[in-house]
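The complex appears here minus one protein chain, its other protein chains still in place.
Labels for the chains are A and B, by order of writing; each one numbers its residues from 1.
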Amino acid sequence: MKNHIVLFAALISFGINTFLQAQKKSDINAVAYVQKIVKIVEQRNSDKEVWAGAKIATPLPDGGQVKTGAKSLAIVKFLEGSLLRVRENSILNIYGKKEGKKVISNTYIDKGAVQFEVQKQGDDEFRFTTPTAVAAIRGTDGLIFCDTTVTRVYLENGELYIESTTDPTKNGKIVGGEKISVDQDGNIVVAALTDEDKIIIDKAKLQTTKKIIIKTAHGDVEVEYYTSDQK
Amino acid sequence: MKRTHFLFFILMAILTINLKAQAPRISLVLLADLSSLDLSAFALERNLSNQQKIFQVVIQPEGINAYIEGKIDWQASINSSASEVFRFQTKIFKTRNFFSDELASSSDLLLEDKTVDNDLIEEIIERGKLTGKVKITLRLFSENGQFLSESYSDIVLLNPSPTISINLPQEDSQFDVGNIPLQWTPVNGALRYLIKANTYSEGAESPTAALHSGTPIINDFNAGTLTSINLATVTKTREWYGGQKVVVIVKAVISESGREKELNSEPVTFELVQPGGAALTSKTTLKPDANMVRLADVLQDAVSSEFLKKLKDGTIKLSDVQIVDENNQPVSSDSFMLILSFLEANNPLIISKTFIPKP
Partner (left out) sequence: MKKFLLIFFLIALLNVCVVAQVSNYVSEVKAGTAKEKTPITITAELISTENISEVFIAYKAFGETEFLKMEMLIVGNTASAAIPKEIALPPYIEYYLIINLKSGEQQTYPMGIDEGVNPLQISVAGVSQKEKEILVLSPSENETLSQDEQLISVSFVRAPESVDVAKTKFYLNGINVSELAVIAGDLIVLAGENIPVDFDGSARNLLIEVYDREGNLYHTINRKFIVVTAEVAAAIESQWKLFGNLRGESRSENLNRLNTWYNNASANFNASGSGLQVSAYGYVTSEEKSDKQPFNRYSASLDAGDWLSIKAGDSYPRFPNLIMEGKRLRGFSGALNLGFFNFQAAFGETARDVEGNILRKYTAKDVILGSDIIKINDLNTPYAKVKLGTYKRKIFVVRPSFGSGENFQLGFSSLYGKDEVNSIKYGARPQENIVIGSDLMLAFDEKNIMLTSQAAISFLNKDISSGSLTNAQIDSIFGPGSSFDVDPEKVKEYRDYIDKFITVNQYLGPWNPQELASFGAEAALSLNYLNNNIKASYIYRGNDFHSFGQSFLRTDVRGINIVDRIRMLDNKLFISLGYEDLQDNLQNTKIATTKFRTVSASVSLFPRADFPNITVGYNRFSNSNGIVVTNPKEGKYAIDDQTNRILVQLSYDFSAGIKHSSSVSFTKSDREDNGAANSDAQFNNLSLNLNSFWDKDLMSVFGFVYSSSEISNIPFNYFTFTAGGRYRMLENKLTLTATLSPSFGNFNRQAFEFVADYSVLKNLNLAFQTRLYRFPGKSTNSILGLITRFTI
C-alpha cells in the first residue's frame, strides 16, 4: 500500500513537472559524451574557453576537449558507440561529423594514453591524430599513447593504417596482435605484441575503481585503486 | 701522645678565634656546582629587581666601617689567559654578610666606582653565556684604605645542554628481565644521572606520557656519574615482567646558575622478553604480521611513520583490523590477501591512499 502511495505521489509530481518544464534542449550538437569520471577530469567545448570540471553525461561537441589529471580517468563514448578510455595526464580533442549515413570521427591527442574500442559500420571513419602520426582504424580495439616526439599504438584486434604527419610518404599498417611506433622523423617500427604489452593494454582498460578501508585501533587507511570488473 | 694532640688542637682553636676577633675577614661562598651561569647574574644594577643570588659574602666581624674592592677575571677557555672584565669598589659600609644581589643594589652597598671592559662584555654576550673559567676576587679594606682580607673563587663553566642520548637499549629491542643494558652519551658537567622508566600499554598511552604519570617503575634512580648500568639491578617501585613494553629516559642533573636542572635524553622504548615468545600470550607480545608488513610496503609514505612502524612491528595484526570495501561491506581476509597481492603487483593502479590517524 505504502509503495503505491509513493508511486502515486511520484507520478503526480512527475506529471506536474512535465507540465512545468518541457524536455531540455541543449544547444550543443553532441558527437560524444562523458560516460565515466575518476578523480580529476576537465572539459571545454572549444580551445578558447576555460577548462571546467566535467560531469557524467556532459555532451561533447565537435571540437570539444577532455583533460585528465594524475591518476584520473575519463571514459568518452561516441554516438556511433565507440569508446575511449582517456588515461591519466592526457588531453583529447574530439571532432565528428555526419556525411549522409557515414559517421566520421576524429580525435587529436596532445599527449597521454587512450585505450580505444571502435565500433564502425559501413563507410564510417575513425581517426586518431597525434603530433607525429595519423591513424585510421577499422573496427578494432587497442591502445594509443603519444607525446610530442613519438606515437605508439598497440592493436589487439582489427586493422590500423598509420602515416607520419611530418612525412606522409612514410606509413604503415598493422593487424591485431601487432604494435607500431611513429616518431617525429617519420621512422616507423612494427613489432608483435609481447605479453608485457598485452598486460599494459589490459591495465589501460581498467575503469572500475574500488576502495579498501583498513580500520585499526591506531588509524584508518583507505586505498582506492583501479580494478577489472570481475574483481 | 693523645693528650699532646688534644692540647695542640685546643691551642690552635683559641689562636684561630683570637685571630678572627682581631682582623676582619672576608669570605666568598658560591652556590654549589655552578656549571653554567646566566649573564644576568652579573648585572650589578641598582634597580634591577628579582636578581638571583649566586654567592654570599661573609664578613666577620660585623659593624666595622670598611669597603670592598672586587674584580671578575675571565678565561675564555681553560687554556687561555685570564683578562679582567669588571672591577668595582663599594662605598664605605658597616660590615655585614650579604648576597650577590645586594651588591650595587642595597642602599648600604652602592658602588663608588666601576670599570668594565666593554669589548670583553660584548664577546661574552655574543657567546650568550659565560664560558670557560670565571674568577671572582673580593678584597676587604678598612675605611682608611688598609688591606684587611681577600677571598676568591673559580667557576668552571661547562655549560651542559641536553645532548644526552641513549645508545642502548636500541629502540624496540628486546631484553631478558635480568640483563637490560642502559648506556648513554656522557655530559660534561653532569652532577649525576637519574634514570626514569615505566611500563606502558601500547596504543592506550604515549610512552612519554607514561613517564610522567603515576608511579614510574624506576623513579629517578641515581646512577651517580656512571654512564652504563644494568637496569635489572636498579631499585624499582614495582616488579616488571616479560611481555611488557618499557620506556626509559636518562636525565643528566646539572647546575644552572646554581639551581639544579635536569637535562632529558630522548625516550627509548624496549620490550622485556616473554619466555616462550609471542605464542604464549598472543595478546601482549609482538611479532610482525607478514601481511601487515606487506601492507606497510604498499602504503609507504601515505601514512605516518609511527603507523608504519606499528604495521611492521606487529602492533597491528590482521586479526585485529576491520576491513571493509567502498560500500562498507566487510572484506574477508582471503579477499584482502588477493587485493593486497594485486596492489603489490600494480602499484600504478592505486589512485589514492588516505590515512586518518587516531591518537
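Here is the rule we use: contacts are C-beta pairs under 8 Å (C-beta built on N, C-alpha and C of every residue); 3 or more make two chains touch, one makes a residue touch a chain.
Small disclaimer: the values here were computed from a predicted structure and weren't measured.
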What are the shown chains that the omitted chain is in contact with?
-> A, B
For the full complex, which residue in B:I249, B:L295 or B:L311 touches the chain that was left out?
-> B:I249
Which of B:Q60, B:S161 or B:N291 contacts the chain that the document leaves out = B:S161
Candidate in contact with the missing chain, chosen from B:I64, B:I92, B:L120 or B:A232 | B:A232
Candidates B:S107, B:N144 or B:N328 - the one touching the absent chain | B:N328
Could I get the residues of chain A that touch the absent chain, sorted low to high?
-> 3, 6-7, 10-11, 14, 17-18, 21-26, 28-31, 33, 35-36, 55-57, 59, 61, 77, 79-81, 98, 101, 103, 121, 230
Mind pulling the chain B residues that touch the left-out chain?
-> 29, 31, 36, 38-40, 43, 45-53, 55-56, 77-79, 99, 116, 125-129, 131-132, 156-165, 167-168, 170, 175-176, 178-179, 181, 183, 185-186, 188, 204-209, 212-215, 225-230, 232-233, 236-239, 241-242, 249, 257-260, 264-267, 273, 275-277, 279-281, 283, 297, 300-302, 326-329, 354, 356, 359
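Everything that follows uses one rule, which is that only the chains that are shown with their structure count from here on.
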Quick one: report the Å distance separating chain A from chain B, using the average Cα coordinate of each chain.
-> 66
In their complex, what parts of chain B are in touch with chain A?
-> 203, 295, 298-299, 302-304, 306-307, 310, 315-316, 320-326, 328, 331, 336, 338-339, 342-343, 346, 348-358
Of all residues in chain A, those that touch chain B in their complex | 38-39, 71, 203, 206, 209-227, 231
